[in-house]
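Yeah, one chain of the complex is gone here, protein chain that is, but the others are all in their spots.
Order as written gives the chain letters A, B and C; numbering starts at 1 within each chain.
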C-alpha cells in the first residue's frame, strides 16, 4: 500500500536540510519507518531543491511519484510539483504567497516568514514550518520541543526559546485554521529507530572493516562518504587526506596499502576515469584497495547532483590489461554497510581491487533501520605471518590459490617489492615469456576463491512468477515495490537482486533466471548494462530492460508503466500504487 | 607452405635495425614478399632483441616459430633461439664467437668485427653482415651496392666506399667458404614492392583522412605513429604537439576538434586510461576524435615493448556514462591504412570518438604490399554549411538521425557552445529531465547509421567448415595461416575476421557464425574478450578461445597446438606448418 | 550595459547573490567590448566549478570542458584557429589543483591566450573544501583541524617559470580587472590574471572586507620586468596584496613561433600530391 509522502521544496540555501533533518529525527524517534530522497541542483543558492520523505509503519524501499503533503518554502515549489499532486493532497505554504487553484488539492497557508520575524529572525521560518508539519501529521509538539532543545541547545537558551516559540506558532496556526485538513499517520510501535543514509552506511562499513587510510578528491555525490569518514578519522585512528587530484588519491592509497594498511578511495565517474591506471596498477601489483564509485549520470560532467546507474560496464572493465576484481552494488543502506565491511576484508584477502558501486540515491537518501549488527563482524588479518613465510620472501610467490603471502614494508629481515611490470616472484622486472604466463595464470587462479565469496543474487517475491525483474544496486527498492504491487494485483511476480556483479555469480543467476519467462532488468541507464552482463555471462537474453536515464530515481510506477509498454495494458489494470 | 624465415638477433644498440632496414629494402625491391616482426626489450643498450623476417613469393601473414637462417650478432642470440633451429637451419655468426654444437644445424662464421675494423670502424660490421646474408640468400651484390650508395650517400663518398668494401668482404667470405650452405629463394616476379609497417600505415591513413592536429605523449608502442606523422607534419600542414601528459593530449585534441579540424591522439593502455575522462567528454560534447590505442600487454606498465590484445573490453567501455563509439581493429597494415582513413571520416560524420586498436605487432612489423590506393579516397566535408543551418544556431540540435549540424568556432554571426554537462540544444547547461532524456536518445540514434558503416566481418576459407576461427586485429594473420594449413591437411576450416567491434555487426556475425560448429576465437589475451563480445551481442557461445598472453605474437602453430588440446591430436596429424 | 552589449547573457546565473563571480563576468564583458571584439571572434574555455560556468553566461563561443582541463582544449582551439581570441576562465581548484600540471606546461608552451583564475581560495561548487590557495588554518569538513598544507602561490610559480605576463586583481575592482584583461588579450603570449574573488557562501576567512583591507594597487615605481622584484611582490600576502601587472617578460608566443603568419589549420586541405610523395618513399 502506498505510504504517506511528504515533500519539502525550496531554493538552495533556504534551510530545507535543517527542516528535513529535524523532521526525520522526530519521526524516526516516534517509531515511523522513513525513506527520504534528495533532489538538488548543482548550485549553492537559489534554483529548486526538494526532499521527499516517505512515512509508514513498515520499511519503505523507493520514492513515490505522488505527493500527499507538499511543504512549499517558495511558490516555485508548487509549480514544480504540481503534476505530483492528486486529489486530497495538502500543500503547506507561506500564506503571503498566493497559491494557484488546483483541483482537489487543499491548501494550508501559514505566515511562516511573518511568524519567524515575530520570533526575531527570518531563520526561524524553519521552526514555523516544522511546527506546522507536526500539526498536519497530528503528532503533537512534545517531540518537537525536546528536539529543538537538543538541536539548538549549543546556541544557548534564547535560541531554543525562539525556535520553540516559532514552532508553536506554526503548530497553533494549523490547529486553529486547518483542523479539518490534518490527517493522522498509521499507528506504529513506539520505538526509536536508527536513521542512516547510504554515505554513512558505507563509511561505517569501511571503518568497521578496518579502514586506516582514505584519500580522495571531492566529487559529488561521493564526497558525503569522505566527509563522514573524515569527521571521525582522528577519533578512530584513520588518516584522511584530500589529494590534489584523483590520480594522486588512488596512488596514495596504493602506497599505504603496500605498507600494509587497509585503504579506500571515494569518487564518482569522471574521477574514477582518472583512477583507471592506478586501478590497473592495483591489479598487477596485487595491492588491496576498495574503490567506492558513487554514480551520477554521465558522460563527462553530466548531471553532477543527480542519480543514475551508468558505470557498471565501466567498473567491470576499467584499467588496461586483465586482472580479477570484485564489483559490488548493494541495494540499500543496510546492505551497503555489510557490503563495505566485506569489501575491506576481500580486498585484503585477495589482494585485488574491490569496487563498491553506489549512486546519488543511495548515499543521499536517509532510511530507518532497527540496528546494524557488528557483533558478528570478524576482521580477519590477511597479512602473512613473517615466521611462516618461506625464505627468501617473495612478494608474488606462485601459489595454488593464486594468493601470495603479503608482508608489509619494514618487516625485519625481509625485502618487499611491489612492481607495475610483469615480474618475477620476488617482484623483479621480467620479460621472460614463461614467467609472464605463470604470473597471469596465478593472478587468475584467485577467481576460483573469489566466485565463492559473499554477494550471491537474492530472490524476492513469487517463486513461479509470470513476470521477473532483475536488478542491481538501488534499482532494488523500486523493483521490490513493483513486485509487491504486481503480486497484490494477482500478477505473479518475482525478482533477482544482484549485489555482486564481478566475479559474476553465473551459476546462481542461471538457477534463478534461466527457466523464467519475461525477465526484465531494471536499471538507471539507457543501454541495459545488467542485461548485457546476463547475456554475456549466462546466455540469458532477457526482454526489454526497464530503464531510466533522466537522472531521477526509478519508482515502482515507472517500472509498471514500462512493463505495460511491453506487455500491453490489460493485466496491469488492477495494480494499485 | 612455410616460407623462409631469417632472424637477426643481437643486443640493443648493436645495429640490428640498420641491417634489417637495408635487407628489407633490398628484398622488397627484388620483388619478394616480406613480413618482418620485431621483438625487443624495454632497454636502450644490451639485452637481446631480434627481428624475424619471413621471405616468400606470396604474401605472408604471420611470423613462424622456426628459423631457417639465424644471423647472430652476439653469442647470446644463438642460445636464445636455439629451440627454433631445426635440421637444415643455418646460423651466421661472427667467427670470433665459437658457436655451440647443435644437431643438424649448419654454422657459417664470418669475422664480422675484424672485417669491419679492417674497413676502418666497428660500425661497418652491419655492412659485413648484410653482404654475408646476400651471399647466403644467393641474391648477388648488385642490389646491395646500390642500396649502400643510396643509404650512405649523404655521409659522403668515403662512408659509401667503406660500407661497400665491408659488405663485399662478408659476401666473398661466405661465397668462398660456405658455398654449399647457401640456398636460393623462390623465384619471384621482379618488381619493386612497397615496404610499410603498421605505424606508417596508420599515420598515412590519418593524414590521407584529413588529420590536421595530433597531440600525444610518448608511449611504446604507439610512439612510432606519432613519430611518423610528426616527421611529415610541417610538409603537410599538420600541427603535432607533444603534450605534458595524456590528459592534456586528449583535451588538446578535443579543443582543436571543436574549432573544426580533424584530430587524432596516439597512446597505449596506461595512457588510454588517463584519457578516459576526455573520451567521455568527447561522448557528451559530441566532439570528433580518433584515438589510436596501440596495445602492449598489461596491466599497468606490463611488458612495455611486447604485443598483446588485452584492451578490447577497455575501449568498448572506457569513459563513464553512456555514449556511442566506433571501435576498429584492423588485421594488417593494409587494412590499417584504409581503416584509419575511415576512422577520420567517421569521427567527423558522427561527431563521436573512434578507436583504432592496434598492437605492437601491427605497428612495428614491416610488410610488403603492391600499392595503397588513394585515388578512390574522398574526404567528405562534414562541417555544416552556415548558410543552410536553421537559425538560431544550435550545436546540439535534436535531429532524426542524431547528428547535429556542426559549425566551427569563428563562424560569422554564430555562437558555438561545446559543453560537458547534459545540455540544451544550444549547449546551455540543463537539469531538465525531459531535455536530458531527449539528448540521450538523440545521441544513441546515431547508432542506426553507425552500424551500417564500413568494417563488417570478413569470411576466409572453407564455406562449410568443421572448424571455425574468429579473430580481431592482428590475430588475423596467424588465423589465416592456420586456416590454410588446416584446409591443406584436409580439415575444412574457415574464419571470420572482425575489424569493426563497435557498433558490433551482430547480424553479420550471426549469419557467419551461428550455424557453425567448433567456433574458437583467437586472441592475444587470457580471458577471451572477443568470445565474451560474441556471447553478449549475438548469443553465440563459442568454444574454448585460442589465447596467448605472454607478450609474443600468435603463430599458426600456436593455434593448431591449442586446437589439438581441445579436439584431440588425431585429425591434426597431417598438418604441415 | 544592456542592449549595446552583444556579449551580455540575459538568462539566469546559478551563482549565489553577492558572489564575486558576477563582477568578473562584468569585467570580461567590458574588456571585450572596449577591445572592439565581436562575439564570433571570441572563445571562452573553462573547466568545472562555479568560476567555470562563465562561458555559459557570455554570449560568445564556449568550451565548457572537464574539471581541471581548461588549458589543453584552449590550446587546441587556438592552435586550430589562431584568429580566435581565447580566454580561459577557471577556479583556483580547477587551475591549480586538478589542473596544476597543465598550468605549468601551458606557461612553458606560451600560446597567446588570457587566463583568468577566479581565486576564491576554496572549492565553491563542491561546497567548501580547501583549495590549493586556501590559507593555512582554514577549517572545512575535510580539514576539520584546519588546512596544514602550504598555500600554492600561483604568481610566484608563474614567475619562476618565466611566464610572460603575470597579474593580480580583485573582483570588486571591475574596471581595473577589465583593463588588465584587455592588456592580457593584447599581450601576445600566455597571460595569467589571478583575481581575488570572495566566495560569500564558503570562505568565511577571505571575505570582501579581508581582501579590501589588504589589496593595494601597484604604483608606477614597480618595474614588472625586474624578476627579483616581481617575485618579492608575488610573495606579499598577509600584510598587503599587490594588484596589477606583477611580472612581464615579453617574447614571441607559440602561434608566432610555430604557426606564424600562415592560414589557420582550419582552412588547410589535404594535399594528395604530398600524400603520394610520402607513399613513394616507401618503395
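Everything below uses one rule, namely that a residue touches a chain if its C-beta (ideal position, glycine included) is under 8 Å from a C-beta of that chain, and two chains touch if they have at least 3 such contacts.
Just so it is clear, the structure is predicted and the values come from calculations on it, not from any experiment.
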item	value
Chains shown that the absent chain touches, full complex	A, B, C
Selected residue (touches chain absent from view) among C:109, C:168, C:233 or C:248	C:109
Residue touching the undisplayed chain, where the options are C:152, C:170, C:187 or C:202	C:152
Residue among A:418, A:476 or A:526 touching the omitted chain	A:418
Sole contact to the chain not displayed, among A:208, A:361 or A:499	A:208
Residues from subunit C at the interface with the omitted partner, ascending	96-101, 104-105, 107-110, 132, 148-153, 156-157, 159-162, 227-228, 231-232, 234-235, 254, 257-258
Absent-chain interface as seen on subunit B, which is shown	13, 41-47, 217-220, 223, 226-227, 230-231, 234, 240, 242, 244-245, 270, 300-301
Residues of subunit A in contact with the chain not shown	28-29, 192-196, 200, 204, 207-210, 212-213, 215, 232, 235-239, 241, 243-245, 247-261, 263, 277-278, 281, 285, 371-372, 374, 379, 408-421, 427-429
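Operating definition for what follows: only the chains that are shown with their structure count from here on.
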item	value
Rounded Å distance, subunit B centre to subunit C centre (Cα mean)	41
Between subunit B and subunit A, distance of the C-alpha-averaged centres to the nearest whole Å	44
Whole-Å gap separating subunit A and subunit C, where each centre is the average of the chain's CA atoms	37
Subunit A residues counted as touching two or more neighbouring chains	41-42, 270, 300-301
Junction residues of subunit C - those touching two or more other chains	14, 48, 64-66
